[in-house]
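To start, the structure itself, in structure tokens.
For this depiction, one protein chain was excluded, whereas all remaining protein chains were kept in their positions.
Which chain is which? They are A and B, in the order written, and residues in each are numbered from 1.
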Amino acid sequence: MKRLLPHPVLTLVLAALWLLLVNTFTAGHLMLGLLLGWLIPFATASLWPQSVCIRNLPTLLRYVAVVVYDIVLGSFRVARLILGRPASLRPAFVTVPLELRTDLAISLLANTISLTPGTVSVLLSEDHRSLIVHSLDTGDATTMVAEIKHRYEAPLKAIFESC
Amino acid sequence: MLNTVIPIAYALVAFAFLFSFIRLIVGPNAPDRILGLDTLYVNTVALLVLLGIDLGNPIYFEAALLIAMMGFVGTVALCKYLLRGDIIE
Partner (left out) sequence: MLDILLSLLVLTGAGFTFVGSLGLLRLRDFYTRLHGPTKATTLGVGCLLVASSVYFSTHHTLSLHEILVTLFLFMTAPVSAHLLAKAALHLGVKSLAPVPPAAGPGPDGIGKPKP
């Protein structure tokens, strides 16, 4: 089972992507999508050694909602800062210590940080234990780090690292 | 109302093109130019989507998808070159 169907989640995602790409929903395309979704992970299984574990589906959905909300909010904030006076910005590099250990969770956290209010993730330390973040307009660095940890890191830890 | 809004949107996107292009030309250094180029790609996606709505033709979407992908691959390759001095090691 594990050898024949290495990544069931990836299979479903690929089938959905195929249906979106052809932009029609018919039984034939569903079959073709599922076939591709099975064939591609099967053929490239050696490139994906770790299997993904997802727990806490409600937490995942809530996390997605929070991130979408923050993306919209963040863009409005950045737009206001751009239209304001550039000289009054207080940019800073801030180091965020990481508790996450899996690569997938760390990359998702870095992506989330880049898309949400006023921060872009810049550099992951070589031992994967801290992330340097560039912030466009920093009020207080410690509250910013605390908010990132509480708002994004804790749910990611619950979703991807509890098994 | 959509018919009055679309020319305004064209103008805004055109200015976005101009600004990114200025950044691409002025620099002053390589990452800035790459950022300008990357933004130009994303602006092109915006323009194609807008054209699709304006002309009522969904065919422009395929071009937008391809340009989005090529833009990403190009940016990654250029960054990799800056970081390592090589693209494929």
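In this section, contacts are C-beta pairs under 8 Å (C-beta built on N, C-alpha and C of every residue); 3 or more make two chains touch, one makes a residue touch a chain.
As the structure is a computational prediction, the values presented were derived from the model and not from experiment.
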Review point. Which residue among A:Pro6, A:Pro41 or A:Gly118 touches the omitted chain?
Key: A:Gly118
Practice item. Can you list, in ascending order, the chain B residues touching the missing chain? Key: 1-2, 4-6, 8-10, 12-13, 15-20, 22-23, 29-32, 34-36, 38-39, 42-43, 45-46, 49-50, 52-53, 56, 58, 61, 64-65, 68-69, 72, 75-76, 79-80, 82-84
Review point. Since one chain has been left out of the picture, which residues of chain A touch it in the full complex?
Key: 17, 20-23, 71-72, 74-75, 78-79, 81-83, 86-87, 89, 91-93, 95, 110-115, 118, 120-123, 125, 130, 132, 134, 136
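Rule of thumb we're sticking to: only the chains that are shown with their structure count from here on.
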Exercise for review: Could you tell me the distance, in whole angstrom, between the mean C-alpha positions of chain A and chain B?
Suggested key: 23
